[in-house]
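All protein chains but one are shown in place.
Coming up: chain A.
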């Protein structure tokens, strides 16, 4: 599973998830609900870029 980076520098790491916003560890970026936004700046998923 890949990490994804927000333009604000936040990195979504599927190994960690986003606990504070109800996203369990092990959740792939692709499986995040469309309502999920960057916990740091509020940007929607479409603005994230895949890291390799």
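We take it that a residue touches a chain if its C-beta (ideal position, glycine included) is under 8 Å from a C-beta of that chain, and two chains touch if they have at least 3 such contacts; residues count from 1.
Assume contacts and distances are computed from a predicted model.
Not shown: a single chain whose UniProt protein name, out of "FAD dependent oxidoreductase", "Xanthine dehydrogenase family protein molybdopterin-binding subunit", "MoaD/ThiS family protein" or "Flavorubredoxin", is "Flavorubredoxin". Contact with the omitted chain, checked across A:9, A:34 or A:49, is made by A:9. Within the entire complex, the positions of chain A that touch the omitted partner chain are 7-10, 40-42.
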